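Below is one structure, written out as structure tokens, with a few remarks after it.
For this depiction, one protein chain was excluded, whereas all remaining protein chains were kept in their positions.
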Amino acid sequence: MNNKTTRTFSAAALALALGSALTVAALPAQAAGDMEKCFGVALKGQNDCAAGAGTTCAGTSKTDYQGDAWKLVPKGTCDKTASHTSSTGFGQLAAFTAKS
Amino acid sequence: MRLQEAFSAAVLDSQQPCPRGLVSRNGHVESRFAVYRNNVQKGLINALAFSYPVVARLVGEYFFQEMARLFIKKSPPDSPIMSTYGVRFADFIGDFEPARSLPYLADTARLERLCVAAYHAADAWAVDPQVLARMLKVPESLGQLHLQLHPGVATLDSPYAVADLWAAHQNEELSQGLDLSLPQSTVVLRYGLSVEVFAVRPGYTAFIRHLQSGHALGPAAEHALHVDPYFDLSQALALLITHDAITDLSPAPEISP
Partner (left out) sequence: MMHSSTASLIAPRISQLPPRAGLGLKAEHFKDVLESLPDVGFFEVHAENYMVAGGPFHHYLGLIRERYPLSIHGVGLSIGSDTPLNIEHLQRLQTLLARYRPRVFSEHLAWSSHGPHFLNDLLPLRYDLSTLQRVCAHIDQVQNTLQRQILLENPATYVEFDQTHFDEASFIHEVITRSGCGLLLDVNNVYVSCVNHDRDPLAYINALPLHAVGELHLAGFAEDIDQSGQRLLIDSHGAPVDQAVWALYQQVLECVGPVATLIERDNQLPVFSELLAQAELADCYLLTTRERT
């Protein structure tokens, strides 16, 4: 048996964790530092009774798929931004918000 | 082949001929039929682009359109509810050879799907923190306590930093300094009317998934600690409580009267 599996939470440890979580929750505007990134990504309804945007006859013949998917190359915009100074530390809790 | 069957096949696949039996009094039949073909394909491409805006942005418009077109041909919608279309898109992307150079793309799609699902998830109201506080009076029962989570709560573990990537793309300016090769765990939830995405330690997602599969607080916390030795239960609970994500409590059957 793996040693790690024997690690357990005592009743006291669970109570301490829940108690401290409730204390954090009761604080006004808690963890503002972690939660300040807000982004307005609103979802809209996707069912319409109209033609799709950009629907024209001419557009159709131009955009018809020619069966050469292997020639496709993704733009890969994020590759250019990669570096080794990551902000993705395991220690922190980062929050990102998509607002309605 | 019946008319609607032929029509249906021909609108989904541009290689198929225009169905027989169409006429135009004054125009050119094939270019008019093309309007339907374009409406169907463009409409479905738009529906996917709408649910997967970060994927669309990562690969560029042309690539996305052609990838979506192949997906649509393979998996046309099986429901009239377009907000659910593309549940299998992430798996398709994972197998899509031309996208191989962006290995994080499929998980980015998975994260975006979770966001749409959280947005439309059923409404549920948070338990009063005082009810939680009352449980502290019987600490020996805490281990057996079952926490019901909000239907919008979802998790994703990825070998790539897709939460950071997603966040960077919510903004017009791409942030510098993303290292996508780091693994990242993500919690998605709906708080009020907003969908929120959290990059978290892997213990959080293990904890949440265990709660969701019906385990009590004690075993879920132990499982999370097993997955991640630095798992902080109090922070994980604070995340859930402060975002109204715990919607019901039930003690385990053995301690019920």
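Before moving on, here are some points about what is shown:
Every chain is named by a letter (A and B) in the order it is written, and numbering of its residues begins at 1.
Just so we're on the same page, a residue touches a chain if its C-beta (ideal position, glycine included) is under 8 Å from a C-beta of that chain, and two chains touch if they have at least 3 such contacts.
The model shown is predicted, which means the values in this text are computed figures rather than measured ones.
Although it is not drawn, the missing chain touches A, B when the whole complex is taken into account. From the options B:43, B:98, B:143 or B:218, the residue with contact to the chain not on display is B:43. Contact between chain B and the absent chain runs through residues 2-5, 7-8, 11-12, 21-33, 35-36, 39-40, 43-44, 47, 76-83, 119-124, 151-152, 190, 193. Contacts to the hidden chain, counted on chain A, fall at residues 42-53, 55-58, 100.
Throughout what follows, only the chains that are shown with their structure count from here on.
If each chain is reduced to the centroid of its CA atoms, chain A and chain B end up 9 Å from each other.
Against chain A, in their complex, chain B makes its touches with residues 14-15, 31-32, 34-35, 37-39, 42-43, 45-47, 50-51, 53, 57-60, 62-63, 65-67, 69-70, 80-83, 85, 97-99, 101-102, 105, 115-116, 119-120, 129, 132-133, 135-136, 139-140, 142-143, 161, 163-171, 174-182, 184, 193-201, 217-218, 221-222, 225-226, 229-230, 233-239, 241-242. Chain contact summary for the complex, chain A toward chain B: residues 4-5, 7-9, 11-22, 24-26, 30-31, 37, 39, 41, 43-48, 51-57, 59-61, 63-65, 67, 69-88, 90-100.
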